[in-house]
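Heads up, one of the protein chains got dropped from this complex, but the rest are sitting where they should.
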Amino acid sequence: MKMVRLDKQKFNDFIRELSVEYSVYAPGKVSGKTGFIPVESGDEIDFTSTVTDMSAKSIFFPHSEVLFEYDEDGIRAAQTSHRPIAVWGMRSCDARSLVMLDRVFGSAVQMPEDEKFQDPYWKEKYNTSLIFGCACNEPLSTCFCNWFGGGPYNNDGMDVSVVDAGDVYLMEPVSEKGTDIIGKLSCYKDAAEEDKALAAKLASDADSMMIAPPDTDGLGERLTALFDEAVWEEISAKCVNCGACTFSCPTCHCFDMQDEGKGSRGKRVRIWDSCMFPIFTMEASGHNPRALSSARVRQRVMHKYSYYPENYGETLCTGCGRCVMVCPVNLDIREVLKRINVYNEQEK
Amino acid sequence: MSMVNNLRKTIKELLAEKKIDLFIVWEKGSLPLSATPLFITSEDEADRAVFDITCGNNLSVYFTKDRKQFSDKKVGIAVKGCDARSVVLNILEKQIDRRNVVITGVPCHGVLDKKKVLDKTDGREVLEMIDDGDTVTLKGKGYELSFDRSEILSSSCLACIYPDAQECDIFIGDARAEIPNENRLKEIKEFEALSSSERWANTRAEYEKCIRCYACRNVCPSCYCNVCFVDQNDPGWIGNTCEFTDSMIFHIIRNLHVAGRCVECGACERACPMDINLLQLNRKVAMEVKDRFGDIAGLDINGKPAMADFREDEKQDFIMG
Partner (left out) sequence: MANSYIPLQMKVQRIEAEDPDRTLRTYDLTFVNESEKEAFKYLPGQFCEISILGKGESPFGIASSPTEPDYLRFTVNRTGSVTSDIHYLRNGDIVGMRGPLGNWYPVDDMKGMNVLIVGGGFAFTTLRSLLIYLLDSRDDYKDITVIYGARNPDLFIYKDEIAIWKQRDDIQFHLTIDKPVDGWNEKTGFVPTVTQEVAPSPEDTLAIVCGPPVMIKYTLPVLTELGFPDERIFTSLERRMKCGIGKCGRCNIGSKYICIDGPVFSMAELKNIPEAF
């Protein structure tokens, strides 16, 4: 497909042009932490971190979201249609995470044809969105996107792939929507052959910076086979069951629904929840099927690397490494998976 | 013999002499700035034990979390001065049986705050860190930086006056008693000097960052309620959204729940993925408790936590204003 080049000096023009039709989100800093924020000009964008502290999922699935409001006159659904969203600067790990989440918030695999079970709050934002990726030239030591089919230059889930090539951004449409927008905007020129060669070189350089992954073939089956093993007590011993990993994770999507109101007026809100919390599965009777920390840690690992793959054919992990960075006790998911590999071999 | 070797030797001896079933300590983590908790049950694992500037976790938390996994075991635990106070507090609150724990003090010279490190590197990833006791050197792609180690220490350490365990069974080296620290109350006094609106604005800016992951609560050895008030839904005391009012109420109530029980170890602040300066309110309350009741949480194993005690000569002016 056609590659174009955008001079960084014209970046503000580009964002302005994009803003005509879209609400533009891009990496930015809020109180010292990076995440995706609404921007109106290129100057607000902060590209210092390879992986933003908070993932891009919150653009489409915010921490707290009103589902409906109610009062004496009845129930009114919160508005689900929005001005379309364009995201600039999404790394491949986050762009892929949205594809994974869309399978859940779209019709779940169990009911592929049943629109009734689509999540309107997610769908109407995500379906109309436009995602400009940003390839990683400097992957971090915590990045492990290459473990599960991704990579620093992977384009899954993007509409337009973007390469930061010094003074210019090199952009290439990946989807039909991407082709349309590249056709519409005016602030760039066609890329030259040298540009294409440079993009290819940067891509292979980035790939070579990634650490070779361990063998993860058959991981889901291995996990299932180890379900009742003591290895989970060993793995979970240090976990303090906070939700830092799940809240920073771009693919964790469990939520709670809570009513907030007084008298006859109020609203129902969905709020990020975490399988790490004991009350997540606590039943009204007091019975808790996952009362033990080991069962909760196992659930998180199984969901990502066994259950979701069983339902959708790929892991629910993009290897962004955020959970590795935020864990207050350094329970490193990569070490967990390596341990699972070895434990299995000990068994044989 | 180095301190760490002594620590490892001690662990081996305790296990060999069957004085303990388990020893809780730190080992090298998977990242240059992080140590990770280690549960040692056999002598050959003892050589993995470390203690250095990265060992910020307060390991006493493992006595009180929901699994109560050590309830029938004899447990040895490595403690910094602040961690030792947590163990003592947990003993006073009957969460730990004094007879079943071997408190093993290690000489602490402060632990790092990752946020301060990343400020030094402008957010660039740290691939290697060397701490020679005075100077810390950070290395990453295309940079190497050296500076005084005090510049990256946790705010709890900068204000610390009990770096070493005051109550312990074994100390690796010579334990220091209370040390002078002119910065003890510096941060709090600066905060108090602000106008009420400035204090509110600062506090609001901090607590607006909260994502309600509860890492602060869950790494805290003093936070062990079976059902935390924030998790109760009948009645639901407070909302769980990230709106400032919900978050602020959570933190204020937690702050008051640990009044007289917070040992100012700073584990909450270091665990916070959003870098909220959680210790500020806690230290303010700890200072109030000290002023009013003369109590420092977890210092005196023969004492009583301030909020669990009443003396007739206590200041009661707050009741009548």
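Order of writing sets the chain letters: A and B. Residues in each chain are counted from 1.
Note that a residue touches a chain if its C-beta (ideal position, glycine included) is under 8 Å from a C-beta of that chain, and two chains touch if they have at least 3 such contacts.
Everything quoted here is computed from the prediction, not taken from an experiment.
Visitor: Tell me the shown chains the invisible chain touches, ordered by label.
Guide: Visible chains that the missing one touches: A, B.
Visitor: Looking beyond the chains shown, say which of A:29, A:123, A:177 or A:196 touches the absent one.
Guide: A:123
Visitor: Taking the full complex into account, find the residue in A:141, A:216 or A:281 that is in contact with the omitted chain.
Guide: Hidden-chain contact among the options goes to A:281.
Visitor: Tell me where the left-out chain touches chain A, residue by residue.
Guide: On the chain A side, contact with the omitted chain comes from 67-68, 70, 74-75, 77, 80, 104-105, 108, 110-111, 115-121, 123-124, 224, 227-228, 253-259, 261-264, 266, 268, 270, 273, 275, 280-285, 287, 289, 295, 299, 302-303, 306-308, 310-311.
Visitor: In the complete complex, the non-displayed chain touches which residues of chain B?
Guide: Missing-chain contacts on chain B: residues 233-236.
Everything below uses one rule, namely that only the chains that are shown with their structure count from here on.
Visitor: In the complex, go through chain B and note every residue touching chain A.
Guide: Listed in rising order, the residues are 29-31, 34-39, 57, 61-62, 65-67, 69, 122-123, 125, 127, 141, 205-206, 208-209, 211-215, 217-219, 227, 231, 233, 236, 239-243, 267, 270-271, 273-275.
Visitor: Could you list, by residue number, the parts of chain A that touch chain B in their complex?
Guide: On the chain A side, the touching residues are 30-33, 48-50, 53-54, 63-64, 138, 140-142, 237-238, 240-244, 246-248, 256, 258, 260, 269, 271-272, 274, 277-279, 291-293, 324-326, 328-332, 334-335.
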